[in-house]
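Every protein chain of the complex appears in place save one, which is left out.
Labels run A, B and C following the written order; every chain starts at residue 1.
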Amino acid sequence: MKNVLESFRTSIRKETSGVSIPFIAFGAALNLSLGQIAGLLKLPVYLDSIGTVLVAVLCGPWAAVIAGSVANTIGSITFSPPSVFFIPTVIVIGAFTGIVARHGVFRKWYTALPAGVIQGLLAAAVSAPISAYLFSGITLSGMDFLVMFFRAEGKSILLSTFLQGLIADPLDKAITYTAAWVIVRQLPHRIVIRFPRYENVFPSSD
Amino acid sequence: MNLRTKDLHHVYAGDIHALKGISLTIAGGRCVLLLGQNGAGKSTLLKHLNGILKPTSGEVLVGETNTKLHDAAFLAQFVALSFQNPDDQISSKSVVEEAMFGPRNLGKQDPEALAREALRMFSLEGDANTHPYDLHPSKRKLLTIASAIAMDTPVVAFDEPTAGFDVTQRCLFGKALERLKERGKTVILVSHDLDYSLQYCDSVILMDHGSVTFHGDKIHLLSRPDLREILRASGLGLPILCRMSKAIGLRTAPSSVEEFVQLLHDNRTI
Amino acid sequence: MRMSSHLLTSKGMRPVHPLTKLYFTVSTVVLCFLLDVTAQVFIACLLLILCVLTRQRRSIFKRFLRYVLPVVILVLLLNVLIYPESEKWISLFGFRVNEVGFHFGLIVSLRLSVMSLSLLLFFVTTPPHLLATAVLMKGASPRIVFVFLHSLQLVTTLRRKIGKIFIAQASRGLDVKGNPFKRVKALFPMLLPLVFSYLSESLERGLALELRGLGIHGPKSYLVELKESGTERVANLLLLLGTSTVILWKLLQWLIR
Partner (left out) sequence: MAHPIITVEDYSFSYKASNKKALDRLSFSIDEFECCGIIGPSEAGKSTLCYAITSVLPHYFSGGKTEGRVLTAGLDALSTPMDLMMKKVGLLIQSSGVFLSGIKPTVREEIAFSMENLGISRTEIVERIQSVMEELGIESLAERDPLTLSGGEMQRVALACVLALDPQVLILDEPTSSLDGEGVRDLRLILSKLKGKKTILLVEQRMELLPGLIDSLLVLREGKKVYSGHAERFFSSIGSLEEDIGAPIWTQVCYHIASRGNRTAGTLPYTYRQALKALGTIR
């Protein structure tokens, strides 16, 4: 047990050293700032986990978990307090993305998009019980009519919330992953090789 | 294409009166140096020329187009603005693609040719396929200047272009300014580097707390007896060449090293 | 994000120690989660009294109305109109309302409101950097605390940066009005400068943090004076003990059932 804990500590330390610290903070803040860009361009795009994905690609899963949790906490400090209850979802998103990124999923769009869909399913599965129990499925994300529809069909709150998630989340995460692929594809070599997980972006370099 | 502002006022949200009744005419084909302390209203005025900011009262005319009636994307075909921080705009993964961003948006015939020609002016054509962020920060700044020039607009404005440049890069920028003037472009330069900018501009606009304290030919400004006081009002010291020429008793004040040497040469022979 | 806090000062006007407030908030949220309606009503009254006592009561209620109330209303609406699990319909203020749904909706919205009010009370009255110092004193990793505080500040800095990027790109002819396809195309010329510039800034900022000794091990000192008084330490203990016994008791109850 001792060395497992030790290896956790070293890998966390590796992913949160030097260059990564400010970038993780940026990743968290980016999650909260995408709404402003979407508003400027009047696009119904949500993309509230693109910061977490970029941190996962460049710094690794632990860093992505930190970025996601910090973004969520600050979201509840500055905007809607209940969002802090969704930290488990954010942890799953960060961990999954970090692991998937290591297999170079973000280097091709036809691997990024399906990974996004899987991510969406995972996120829906994890957030459904929380949303069902605490909010009886209401999220104010514009998808609440779906929950009402499934409820009217006689399904339980948990099932209705889960089905709503199955429809909304994979689409949103697929868009987020594809957008991340567009960004990862255009990152500068000189800067990326300074990050702990640079091989996720430039595998062939020394 | 000349630029005209008629009693231009601009009040920012927190009732900060940034521009207090500016009436200016900048004739086509001139290089104008816009001087003033931080907060004098220089960049506010710049942002009115390409319609980013709309006048609170008064008017801004780019040629015959009133900036109130069009948005920035439309006016960008007349006025290209190169901002102080290159990191605010670089959005491509290669130098040539970045330089083509402006011309492509304006629907120019051959954006790549325009881009490559602008890059050649700053000897960046060798880095055409390099990622802008793999370059040294001063080269990124050169790239944003080249991107503005590549838009081939009648009016080009540069905000603090030479900050962080070394001698060779300042020389390259100087040559580019000469080339733009030869092509009859109107060039607007905002800079704190007085000694450098005076070499290339034809006329000067001095601003202080939102109003224009001087607008006229460079020679008029330099030959004014109260030059020191006017400049100090805008937080600026005397240009070094002026201090030198006054100290050794030359009457007229030169604005470049060559001019100074020429003046000395003529004076000695009289 | 400067919010000074003078909630329920334990001694004179000195603000309550952030950690005590944190334990209090966590306890109320956990108790709301585990206990039944009567306990939740009691906690609600306690919180309302505390809210009225603080100087920032206006911003607490404003935030509650803006972010929590809409969810509560929708929760009630949903369960009152659609509740397949029961057929009993009663009329309330002239509407046909599902009785069980109405009760269920009330329970959910009460729990949600109390938990949100407790969180709001904590966030609005606790300046983040004081909380950070308190947590650092208890041994939290300086790097994670830096990420939290810096990200909080970046939320405002990014807002300004996005404004500048919009101006710079619009000046280069980027058209953001027009058909949706053009607006989608404009997304990356807005997003990439933000990612690129902060990717590059992270190199320098990481260097600056190295130069200023963020990575140094060994004892730290703090300019901000933050001491736990005797009563606060006792309060912390009570809160932790109380909540953990409730958790254990509920766990046992659940296991035996």
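Here is the rule we go by: a contact is a pair of C-beta atoms (placed from the backbone, for glycine too) under 8 Å apart; a residue touches a chain by one contact, two chains touch by 3 or more.
Everything numeric here is computed off the predicted structure, so don't read it as measured data.
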item	value
Chains in view that touch the one left out, judged over the entire complex	A, B, C
Option touching the unshown chain, where B:F165, B:Y200 or B:F214 are the choices	B:F165
Touch criterion as defined above, residue of C:H17, C:R111, C:H150 or C:R172 at the omitted chain	C:H150
Those residues of chain A which, in the complete complex, touch the missing chain	18, 22, 189-190, 193-194, 205-206
Chain B, residues in touch with the chain not shown (by the definition above)	37-38, 136, 138-139, 160, 163-169, 192, 194-195, 235-237, 240-241, 244, 247-249, 257-258, 260-261, 264-265, 267-268
Touch residues of chain C, complete complex, unshown partner	2, 127, 129, 132, 142, 146, 149-150, 153-154, 156-157, 201, 204-216, 218-225
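Keep in mind that, in the parts below, only the chains that are shown with their structure count from here on.
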item	value
Inter-chain pair with the most contacting C-beta pairs	A-C
Whole-Å gap between the CA centroids of chain B and chain C	47
Rounded Å distance, chain A centre to chain C centre (Cα mean)	19
Shared-contact residues (touching 2 or more other chains) in chain C	176, 188, 190, 192, 196, 199-201
Overlap residues in chain A, where contacts from two or more other chains coincide	186-188, 191
Complex contact set, residues of chain B against chain A	92-93, 131-134
Interface residues, chain A side, partner chain C - complex	16-26, 28-30, 32-34, 36-37, 40-43, 45, 54, 66-67, 70-71, 73-74, 76-82, 84-85, 134-138, 140, 144, 147-148, 151-152, 154-156, 179, 182-183, 186-188, 191-192, 194
List of chain C residues in touch with chain B within their complex	161, 164-165, 167-177, 188-190, 192-193, 196-197, 199-201
